[in-house]
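Of the protein chains in this complex, one is absent; all others appear in place.
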Amino acid sequence: MVEIMEGNHALGWGALDAGCDAYCSYPVTPQNEVVEWFAREFPPRGKIFLQSTSEIESSFLCMGFVAGGARTMTSTASPGWGLYPEGMSHIVAAELPLVVALLMRGGPGQGTTRHSQMDYTSATSPGGQGGYRNIVLAPYSCQECYDFVQLAFYLSEKYRNPVILLAEPNVTRVLEQMERRPLTFEYPPDKKWALKGKARHSDGKSRLLTSGYGLTSTEEHPSYLSYLKHLHDKFEQMRASEVRYEQYEIEDARVVLVAYGYTARVSREVIKQARAEGIKAGLIRPLTLWPFPGEPIRKKAEEGAKFLVVEDNLGEIGGLSDDVRLAVAGRAEISLVTALDRHNPGEGGSIYPGKVLEKLKGISQ
Amino acid sequence: MIKEWVCGKPRLWRDRPTALPFCPGCQHSVGVRTVLETIEELGLEGKTIFLGGGGCVYPIPTMLDLDGMQCPQGRASSIGSALKRIHGREAIIIVYQDDNDGLAVGTEPLIHAALRGDPVTVIMANNASYGSTGWQMAPAGNQIIPPEMEKPNPSIPINIIELLAEFEGVSYLARGTVSSPEDFEDTKRYVRTAIQKQIAGAGFNLVEILLACPTRWHLTPRESLKWIREEMAGKLPLGEFKGGGGI
Partner (left out) sequence: MEQKILARGFEAIGWGALAADCQLFAGCPTSPEDEIFTYLAQEFPKNGRHFVRASSEVSAINIAYGSTSAGGRVMVVVASAGWGLIQETMSHLVNAFLPVVVVLIQRGGPGAGSLRHAQMDYLPITRDAGQGNYRVISLAPSSVQETYDLMQLAFHLADKWRNPVIVATDTIIIRMMEPLTLKTIKLGPPLPEKDWIVKGKEHQTDGIRRFISSGQGFIPTRDFSTYLHFLKGLNEKVLRMRETEARYESYELEDAEIVLVAYGYSARVCQEALMMARAEGIKAGLMRPVTLWPFPGDVLKKKALKGAKFLTVEDGLEGLREDVMLAVEGQAEIEWVNVLDRNESGAGGAIYPGKVLEKMRKLLKGKVKVIKKGR
C-alpha cells in the first residue's frame, strides 16, 4: 500500500518493521519529528521509548539496551552528533550493534537549524578514539529512509558494529510516496553475547562485555593484538562486501557527477537538462558512503571522464571530495560544487540545479 | 543464633590475570564481597548482571562468574538503567562504581537514573581517591592533600545520599563501612535491603560503602580504618537514610 509521509516518519516505520525494540534520543532540531514519532508509536506497542538527558547519555543508554540484546536505534542531528563519538567508540570496541540516524544541519558548532551535508567526514572517518569504521548509508528519498533503516539493523547485527544513516532534513521533512513493504534479512541466529543473567543462557555460562580489550583478556580475544586483528578483518570484510551505489546515465558519460542525499536529486535534474543540451553527463550515487564505492569511479576515471562532486559542504576542505580524489588517484580532473555555491546566503540556502548546470557546462568544454 | 564463621573467597569470585590488580590493603574486594554473599544467599546468581565502572574497579566484572560488563568511566548507571528496562524483573542489575567514577563524570547518569526512579542497585564504593591514575583528589576526598596542591574545594566531600534523598524515585539510601566484622554485617544488610527493593520494583536504590585506600592515602591499613571511622564517617555519616527498616 502506498502512503504519503515524511522521511522522518519513514525512519520510524522502517525501524518498527525491522523489529526495533528500543529507541533512545535527545531532542535537537531538526530531528525532533523523529523523536516525536517514536514517543507516539513505540509505547503503545510495548516497545521502549526513552528520552535521555543529553546525547552523551543517549549513546550510553543505547549501549545498555544493546548489551541486553535489544534491537536498538537512536537518532540525532549535527550539534548532538558531536557528543556521540565517545559512546560510539565504546560501542564499536565492545562489538555491539546499533542504528544511528544522523540528520545534518549547518555547522560547525551551533551552526544553523537547516540542512547541510557537512558531517560526511565525521560519519565516515569517525571522531571517537581508535580509528574504527562504521557503515554509513545515505538515503535520498522517503522510500529509501524506510528501506535503508531496515538494512541498517541487519548490517549492524551482522557485523556487531553500529551503522549510521546519514540524511538531510530537506529529504526527511518532505512528504513523498512510500510503500510500506517490510524487507526480510537473514539475521544472525541469536545474540549469544547479550547480558541477561547466566541462568538464562543455554549453556548456563556467564557472559562478559567490555570495551577495553587491551586491559582485559577473554576467551574470544585472548590478547590485544588478536582483538585488533579481528577488528581489522571485520572492517576489511565490510569493505569487500558492503559497497552499494547507483549509477544513472553512466555508460557514455564524459562528465560524472558524484553526489548523495538531496544533492543527488538535484544532480539527476541537472543531468536531464544537460543531456537535453547534448552534454553527456552521468551520476554515480553512493548508497554506502562507507565503504565508499571507489571502483566505479576509478573505472570512469580510466575511461577519461571528468568529475563534478556536488556536496553541500566545504568541499575544498574535505568530505566526499576526498574520497573521490582517493578513488581517482590523480587520473582525472575533479571539480566541485560546494556550500559556497548556495543560492542564498541565509541558513536556508541550498544547491540548486542552475548552479550545478553552470559548472557542468564550464568543465565539459 | 549460631553464626558460622566463613572465610575464603566467595564462590562467585575467580582469580584471573588482569592489567589492574588490587593493591595490598585495598578494600574493594571486601566491598564486592558484601554483594556476592548477598546474591548467593538470595539465590540470584542466575539473574544478576554486574556492571563495573572505570578506574580501580575495572577488573572486577572479569573476576565474577556472573553476566557482567566493564563500563566506560561514569556510565554504568545509564547502562544499568537501560538493561533494567529491557529485562525488567527477569534480571537483577548491580552497578559497582567507585567515587571517582560515579561522583565525577558519572553524576549525570547517576542523578538521572535516580530521577527516573529506575530500580537498579548502585553500590558507590567510596575510597576517596583516584587510585589507578595516581591519586588525584576525588569528589569524596577531603583532608589528605599535600599542602602545595590545589586548595580543597569547600564542598568536598560530596554527600551523594543527601543529594539524592529528596528524589521521589529513590527508594533506599544507606551508607556503611567494612572496617570490622560488625560493620561488614551492617553493610551487607543494607545491600540485601537494596536488592530486595529492586526485586519489589520499588525504585532507585544506592548503598555507599566507605573503603580504605592505604596506597593513595599514604597511611597504613590500620590508620586507614581509623581515618574512615574518625574522619570520613564524621562528614559522611553511617546508617540508613531513606526507606530503612526493611521494605
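Going by the order they are written in, the chains are A and B; count residues from 1 in each one.
By our rule, a residue touches a chain if its C-beta (ideal position, glycine included) is under 8 Å from a C-beta of that chain, and two chains touch if they have at least 3 such contacts.
Here the structure is a predicted model, which means the values were calculated and not measured.
Colleague: Out of A:83, A:174, A:199 or A:363, which is the one that touches the chain we can't see?
Modeller: With A:83, A:174, A:199 or A:363 as choices, the missing chain is touched by A:83.
Colleague: With respect to the chain omitted from the figure, which of B:31, B:54 or B:214 is a touching residue?
Modeller: Final answer for the missing-chain contact: B:54.
Colleague: In the full complex, which of A:12, A:30, A:68 or A:107 touches the chain missing from this view?
Modeller: A:107
Colleague: Considering the whole complex rather than only what is displayed, give the residues of chain A touching the chain that is not shown.
Modeller: Counting only chain A, the missing chain is touched by 55-56, 78-94, 106-113, 116, 118-122, 124-132, 210-215, 223-226, 228-229, 231-232, 235, 239, 290-292, 294-295, 297-298, 313-314, 316-319, 322-323, 325-331, 339-340, 342, 344-347, 349.
Colleague: Can you list where chain B touches the absent chain?
Modeller: 19, 54, 58, 70, 72-74, 104-105, 107, 130, 132-137, 139, 148-150
Just so we're on the same page, only the chains that are shown with their structure count from here on.
Colleague: Where the centres are mean C-alpha positions, what is the separation of chain A from chain B, in Å?
Modeller: Inter-chain centre distance comes to 40 Å.
Colleague: Inside the complex, what are the residues of chain A that reach chain B?
Modeller: Listed in rising order, the residues of chain A that touch chain B are 21-22, 24, 48, 50, 52-54, 56-57, 60-65, 67-70, 86-87, 90, 94, 195-201, 204, 206-212, 214-218.
Colleague: Considering only the defined contacts, which chain B positions touch chain A in the complex?
Modeller: 16-20, 45-49, 58-59, 61-62, 64-72, 75, 78-83, 85-87, 90-92, 108-109, 112
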